[in-house]
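One protein chain omitted, others in place.
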Amino acid sequence: MSTNDITAKDVTEEILHKDNFSRWLGIKVLEAAEGYSKIQLEVRDEMLNGLGIVHGGIPFALADSAFAFACNSRNNFSVAWDTSITFMKASKLWDILTAEAKELHNGKSTGLYIVTVTNQRNEQVALFKGTCFRMAKTVV
Amino acid sequence: MSTNDITAKDVTEEILHKDNFSRWLGIKVLEAAEGYSKIQLEVRDEMLNGLGIVHGGIPFALADSAFAFACNSRNNFSVAWDTSITFMKASKLWDILTAEAKELHNGKSTGLYIVTVTNQRNEQVALFKGTCFRMAKTVV
Amino acid sequence: MSTNDITAKDVTEEILHKDNFSRWLGIKVLEAAEGYSKIQLEVRDEMLNGLGIVHGGIPFALADSAFAFACNSRNNFSVAWDTSITFMKASKLWDILTAEAKELHNGKSTGLYIVTVTNQRNEQVALFKGTCFRMAKTVV
Partner (left out) sequence: MSTNDITAKDVTEEILHKDNFSRWLGIKVLEAAEGYSKIQLEVRDEMLNGLGIVHGGIPFALADSAFAFACNSRNNFSVAWDTSITFMKASKLWDILTAEAKELHNGKSTGLYIVTVTNQRNEQVALFKGTCFRMAKTVV
């Protein structure tokens, strides 16, 4: 049970509510659970890069938000430390990107998460790995 | 000499000109050379996350743009393949973030770049490493 | 079907047979298939580091071998390009470490693989991610 009966959903909603950049990205939360999150965005014109495809910062930011939601889901304030992303497929205007974060390690001071980013045809767009560092305080 | 006397500056300006997301980020190009770029942005309110600091997607996107400019600087179309970023210091509203990309390897099909992100107090905010894959065509 | 009816098992055995370092590690192949491999080693005294636990180079080398077997399993010569490993749990003398490599992307010129390393208690010891670059030639 999380601190003070605050659920993963509560923490995720609270973080997203205050998260200007995730709101700019148009992120919708599909699922939130302890050590888990599934979120989505739709590619807009402002998200394209100079080569005519989605800027790498967009799938990264989506994956990073999913990672943050999963990291902080037990109301234990956690910050990203080291992350990596491999780009497997370019994304285009109006693609729907879904990021699903899964927990591989939930340590006292650290955590490890894998996030897969897929498009609306269920093709894998990117693979993200993130480690976080847990501060000794709550989020909400 | 680059293809058709097109300089690193030409390619960088051309990419940035078409790059909606880098423009949204407010990216300014400070320097552009073969295998090198130095760019800057100012943190705006829309770039903050739910924990009250800059969303990890922002330094990543800045570094990723610097990386893209350096990768493509010889007018050889290159796409990001694997990237990683370590976050060393949180950034705040109105911080000025500068990303400097340096080339460590310039292969025929691949390239390796390190990008450092610093703030206006010259503190290192993040370290980015990126590998790219080169397509057999020009950018401009 | 692979080149010339050569199976993943054939290629793996051929590579392992010539692979001095994997033999020094005492690697045993448990399974080999297209884009997949599962291998094992037992921790010996020579593999410990100065802090009394297994040197990070050992789980990395085990994962890297599993990755190499999976990458080359279709008899398409592939070399490691960018790899990362997160260490989740220290290993000790006589631990049995198993690495299982799975393919996430099988491109013409590139490939992406995840390798999990577990111990004899089925605890996850490390998570490895590797990208490879494919040369236009066969292994065997």
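Here the chain labels run A, B and C in written order, and each chain numbers its own residues starting at 1.
The definition used in the following text is that contacts are C-beta pairs under 8 Å (C-beta built on N, C-alpha and C of every residue); 3 or more make two chains touch, one makes a residue touch a chain.
From a predicted model like this one, the values you see are computed outputs, not experimental measurements.
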item: Omitted-chain contact residue, chosen from C:A8, C:A32, C:M47 or C:V125; value: C:M47
item: Where the unshown chain meets subunit B, residue by residue; value: 84, 86, 88, 104-105, 112, 114, 124, 127, 129, 131
item: Subunit C residues that touch the omitted chain in the full complex; value: 14-22, 24-25, 45-52, 55-58, 60-62, 64-65, 68, 77, 79-87, 90, 139
item: Missing-partner contacts on subunit A, residue numbers; value: 81-82, 84, 109-110, 131, 133
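Going forward, only the chains that are shown with their structure count from here on.
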item: Most widely separated chain from subunit B, with each centre as the mean of CA atoms; value: C
item: Intercentroid distance (Cα basis), subunit C paired with subunit B, Å; value: 33
item: Residues of subunit B touching at least two other chains; value: 81-82, 84
